[in-house]
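A protein chain is absent from this complex, but the other protein chains hold their places.
For clarity, chains are labelled A and B in written order, and residue numbers in each chain start from 1.
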Amino acid sequence: MQMGAVGYALKPTTRERLKQVFEKLEGKFTQAVKKVLLVEDDALQRESVVHLIDDEDIEITAVESGQEAIDMLCTTIFDCMIMDLKLPDMQGSELLERMSREPICCFPPVIVYTGRNLTRDEEQELLKYSRTIIIKGARSPERLLDEVTLFLHKVESQLSSERQSMLASVRSRDKVLDGRRVLLVDDDVRNIFALTGVLEQKGALVEVARDGLEAIAKLDEIHDIDLVLMDVMMPVMDGLEATRRIRADGRFNKLPIIALTAKAMRDDQEQCLNAGASDYLAKPIDIDRLYSLLRVWMPSLERL
Amino acid sequence: MNSSQKNRSQPIEAIVIGASAGGVQALLRLLQILPTGFHLPVIAVLHLPKAQESHLAEVFRLHVKMPVSQVQDKQRIAPGQIYFAPPDYHLSVERDRSFSLSCEEPVHYSRPAIDILLSSAADAYGPALAAMLLTGASHDGAEGLAYVKAAGGLTFVQDPAEAESATMPQAAIDRCQPDNVLNLQGLQAALLAMENH
Partner (left out) sequence: METGSIEIELELLMQAIYLKYSYDFRNYAGASLKRRVLHAQQEMGCSSISALQAKVVHDPNAFTALLQFLTVPTTEMFRDPAYFLALREQVIPFLKTYPSLKIWVAGCSTGEELYSMAILLHEEGLLERSIIYATDINPKSLELARKGIFALERVRSYGANYRAAGGTGSLTDYYTAAYEGALFNRELCENITFADHSLATDSVFAETHLVCCRNVMIYFNRELQERALGLFYESLCRRGFLGLGSKETIEFSPYANRFEALVRAQRIYRKI
């Protein structure tokens, strides 16, 4: 277990039990009420899902179309999204793609909850943007409840397991990275997807922000971030500006920030360093080079 | 009678028993005599049709005082327990005194085979082992008993005259001249005496 032994889960058959387990693992409470977005056009289905996952600390927003979903996502940050593929105004895959392009507040973990079988290609497409896919059936409510509860409690080490099928399979924990928290700032969901997998494979815990502004908010919210990987080209606030602001804040002088830049010219790299980045890495990212940099910059373990 | 037993300095640490036709009744009579606190492990292989074998532990539990169980793979041998081999697996004793199961070919048409239990137990316990063969219609067990004897263990065979089926005990007698040939009453007394060593 990545976070050290805090006790093993006993058979958690009830929602309360599950919550207790995750709270213990998490060690802290982030926000009181979790927001879930449900995108489902069939009224009966909608009702049954709401009924299934409803709880006192969960606020469910149910919408019937892709456009409504996008509208909601533009104004609200959701902790989790459950999505049917068959929507009146667009396919589920189209909705996901639009979410990755449009100025939504935050791209939540998405659970695809669909009644139809998928081809392997469809599945791969959907997995670019979603965390997990559940096919409706006799046991799917149980699974849906399980996955939703998991996402709402943000147990990152467990979320990574779906990713591993996309990556090289042998797990290898790197002592330097194991259990360390990395903030990954990038607006391209596919990069986030790939890098998260790469980092989690080495045992690191990954926080994600979609732009510079969100990155600063995350640093405020989460107190034990060990290192930041900052993409330079982002909307809203780019990486250099975000780095400058972070450095201007007295709290983060020692925080390693590695700029991920698509540009390879020396001037550009100097710009990163001048903005306050500790180091830089050119895209396309060489994984080994990334690991080396992380090992160099990861602060030594003081708190353990 | 128990002449070999009187001269032994080696205390017995485990008892292995094999039987086939008529074995359930014979074994029941034998084990019923053991008190709850009898502290040696007793490990038994009975040849029975597969369906009956799976209920052996339950049946014996109703009639004997010692705790009875069916072996699980890699289970450690604990004192004061009666163990039965599960149906259709060979039961072996490992040198670290735990059980292991296997699905190798039947021996003398039997799986579990008494030979396998006895010889593996002899490897694990050496002179600290007591092995008994009761009534049975097969030759299974004779080799195993010979092996136990060669390893210094104490060997017993039910008197063929008394046994429901004389084949198994007789084959063992012919093969290796066991230390003791006794009727069930004698075997009972021998068992009880083992603990007092």
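Following the convention adopted for this analysis, contacts are C-beta pairs under 8 Å (C-beta built on N, C-alpha and C of every residue); 3 or more make two chains touch, one makes a residue touch a chain.
Source: prediction; values computed, not measured.
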Touch list for the missing chain, restricted to displayed chains, reads A, B
Listed residues B:82, B:116 or B:131, member touching the removed chain | B:116
Hey, which chain A residues sit against the chain that's not shown?
-> 8-12, 117-118, 120, 122-123, 133-140, 142-143, 146, 150, 158, 161-162, 164-165, 169-171
Footprint left on chain B by the chain that the document does not show | 71-76, 86, 89-90, 92-95, 98, 100-105, 116, 120, 123-126
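Criterion: only the chains that are shown with their structure count from here on.
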Geometric centre distance via CA averages, chain B-chain A, whole Å = 62
